[in-house]
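Yeah, one chain of the complex is gone here, protein chain that is, but the others are all in their spots.
The first chain written gets the first letter, and so on, giving A and B; residue counts start at 1 in each chain.
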Amino acid sequence: MSRAERAVRPGGRTVEHLKSWLIMLPGLVLMAFFVWEPLFESVRMSLYKTRNVELVRFIGLDNFVSVTGKDDFLQALVNTFSYTFWSLLIGFGLPVLLSLLIGETTRGKSFFRTAVYLPNMLPGLAVIILWSAFFSGEKSGVLNILLSRLGIPAQTYLTRADWVIPILIIIATWKGAGSTALIYMAGMAGISPELYEAATIDGATVRQRIFHITLPAIRKLAGTLLILQIISVFQIMYEPMVLTKGGPDNASLSLMQLMWQYAFGGSMNYGKASAVAVIVTLILLAMTAVYSWLNRRESDWD
Amino acid sequence: MKKLSTALCMLLALSLILAACPAAAQDVGLIDAGLTCTITLGNWPSDTAPDAEKALFENYRAIMAVQYPNVTLVPDYYSYTLSNYVPMAKGGTAPSIFQPPFTDPQLLISQHLVGDVTDALEQFGVLDKFSPAYVEMLADENGRIYGLPRDGYVLGMHINIELFREAGLMTEDGLPMYPKTLQELAEYGQIIREKTGKAGLVFPASEAYGGWLFTNIAWNFGCVGENALEYQDEDGRWVCNFTSPQCIAAMEYIRDLRWKYDILNADATTTDWAGAHSLLGTGEAAMNFAADDSVDQPTANKGLPVEDFALVPFPAGEAGRYALAGGTCYMFSPDITPDQAIALMAYLKVLGKLPFLDESIIAGMRADYAAKRDRGAPVLPAISAWTDADYNAAKQAIVEEFSNVDMRLYSDFFGSLDDGSITLKSEEPVFAQQLYRELTAVIQRVITREGADVTKALQKAQDSFQEYLDDEINDY
Partner (left out) sequence: MKAIRHTGVIREYDLHARPVRIGYGFVIAACVLVTVFALFPILWVCLAGFKDLKEFLSSTSILPSVFDFGIFARTWDQLGIAKNYLNSLISVTGSVVCALIFNGLLGYGLGILKPKGSGVVRKLIMVSLLMPTTISIVPLFMNIQHLRLGNSFVPLWLSYGANAMYVILFTQFFESLPRSIIEASRIDGCDQLQVFFRIVLPLSRPICAVIAIFAVNAAWSDFLLPYLVLRGGERQTVMVRLFVFSTEQTVNADTMMRAVVFSMIPPIILFFIFQKQLTENTVSVGIKG
């Protein structure tokens, strides 16, 4: 903010300040109630032994010790990173590719945009239930029907420990890739046509133009989307809950799902649930910090 | 299953209300004006409950007000869980009557957290009519009774006769040749798989459900008594044992069902209760471990004609013939006085839970059976909690009036309960749901990985569940 702006901006006097704060107050109260206080409360609850909604007594880090000492936590932690890995492998490059492809089309461009965006509008829960029929291992499963047309015998999908996470990521990518592609397209639309013209005159091939002009232009955007994607993958919870119930043998159990199980899965142990939540928060904070640190270095180089 | 029984109760409630309203005003007379006390009633329908249910309970209250004008009924919306009940009972704030599942009575009785109603039952003349099958669940070692069953079920096996016929597994009488033992189950399943291409057995190995069914198989392999999956040691600590040779054998049996005999449905690990009934009901699987209270699922709900459906006893194992019996019971606060106990029995009598048939109860049963018959669900006798011959005969007569099935398809199941060839056993006593989850994880492992190490997987589940027991109960 420049000095000049500061001089003319409204609310220069104390009363004005107060009034401005008063205008922001309802929003702030809601943010506090729905976001900040619960986050703070999570930390507090994670340090208590709880029974139902009551905090019984302060027990320090016992919840953390107990939660992290269990096999299912380790499994969920590994799974959550595995979700992230697959999500980056399958879901990160695809939108870029889609945006390059669709961006090149002329006739039907808006149709393609509409088509790939549509899955993103559908309710996530409906999407999971819909796809569960695709991956059914019975002969009536949609994939098995399609495979049988190719003469391939029926397979099972959700019973394979190694497949469930990639399958869930494919579903998530189906839903989300189109809308991400549109964001990239918007980014690419900002590239000046002269750059391409100039490159062409210099004799650059189409491939060279993509690698030297298009992709560098969306690098910063890709960085932002990357971190947003990681955060959203870390939230994965109802998807495995509905599709595989975390199975087989916890192969698709995510950290957030473990949290939900502690809280609402019968034992009502909100203290332990909060401990898991706090751990996830810390991991996310750490990753964000690393990201912004990397980003700063990059900006320095620019 | 809870959902189902709720739905059933609702249906019953609706029919009862239609039948009982006029009766309330005319037929009910004063019984005892001298009995003066206050009872608090758990599980009273909350404001958000369906109107029919609320009206039904108001009607009970009205009847009680006429019969026992000086007994005050205090509605309590309390819904039982073990963890919320224990502190209430210890603090003297438990409601006079509440409804625990069959898993908990023995635990509550042993810790003196429930009230004795033996004398009150005596006073109503029904003590000697209490079914011995339930005595084991609801009485202490001296035969004192602490609870009454609300509703119950016994685990058996559902059969899709169509597939048995297709596989040539029929007797000369035209009845399905169903497996009597777990070994036969594997063999017959294989025949069915070969002849029809369908699954011999649907095994719903998701969440707690797979482990629940597995416990019954484990009992039949001998996981009872000193090899029990769960027991209390001399110091009163709860201990679990999944690594006995019996339990390992039971789990190896499950593994063989998948890898040796290959008779399971394709997606066993994601198949749930409804999914299992769907596969049996639509002819995608021939057998399903399920109880007598869910016979309407494959038939009326999933479309299998009643004549193609049979209910048979749970297959016996090398070391036992157990069938899991479950349900919900009524139990009472440890602080109840003799007067309160009598008032509570009077209340249960109004609810139709004592062996007395009055018009409103008969009308309710008739409406329920008529509805079942119309929907295409088998009309079957309910398993009685009372050995009162007249009472049971009267009920049986009503069942027969509405019968829509060939009872030979059910006679072995019900016969095995009467002649004692099957031993009823309630669920493992503590934290059964968690126990089931742990066992389900093992099942999922052994049926999804061909070379899985059964003993190691069971050991892991045992360690994990033992830690849970220590956390939740031993160190409490």
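Rule of thumb we're sticking to: contacts are C-beta pairs under 8 Å (C-beta built on N, C-alpha and C of every residue); 3 or more make two chains touch, one makes a residue touch a chain.
Everything numeric in this text was worked out from a predicted model, so none of it was measured.
Enquirer: Of B:L279, B:V295, B:A310 or B:L417, which residue touches the hidden chain?
Expert: Only one of B:L279, B:V295, B:A310 or B:L417 touches the chain omitted from view, namely B:L279.
Enquirer: Determine and list the chain A residues touching the chain excluded from the picture.
Expert: 1, 5, 8-11, 16-21, 23-24, 26-28, 30-31, 33-39, 41-42, 45, 53, 98, 100-108, 110-119, 121-126, 129-131, 133-134, 138-140, 142, 144-145, 148, 174, 178, 182-183, 186-189, 193, 196-197, 200, 206, 209-210, 213-214, 221, 224-225, 227-228, 231-232, 234-235, 237-238, 242, 256, 259, 263-264, 270, 273-274, 277, 280-281, 284-285, 288
Enquirer: Footprint of the hidden chain on chain B, which residues?
Expert: Touching the missing chain: residues 3, 48, 272-275, 278-279, 281-284, 301-303.
In this text, only the chains that are shown with their structure count from here on.
Enquirer: Which stretch or stretches of chain A touch chain B in the complex?
Expert: 51-52, 66, 69-72, 132, 136-138, 154, 156, 158-161, 243-245, 247-250, 266-268
Enquirer: Name, in rising order, each residue of chain B that touches chain A in their complex.
Expert: 83-84, 87, 206-207, 265-270, 284, 433-434, 440-442, 444-445, 447-449, 460, 464, 467, 471-472
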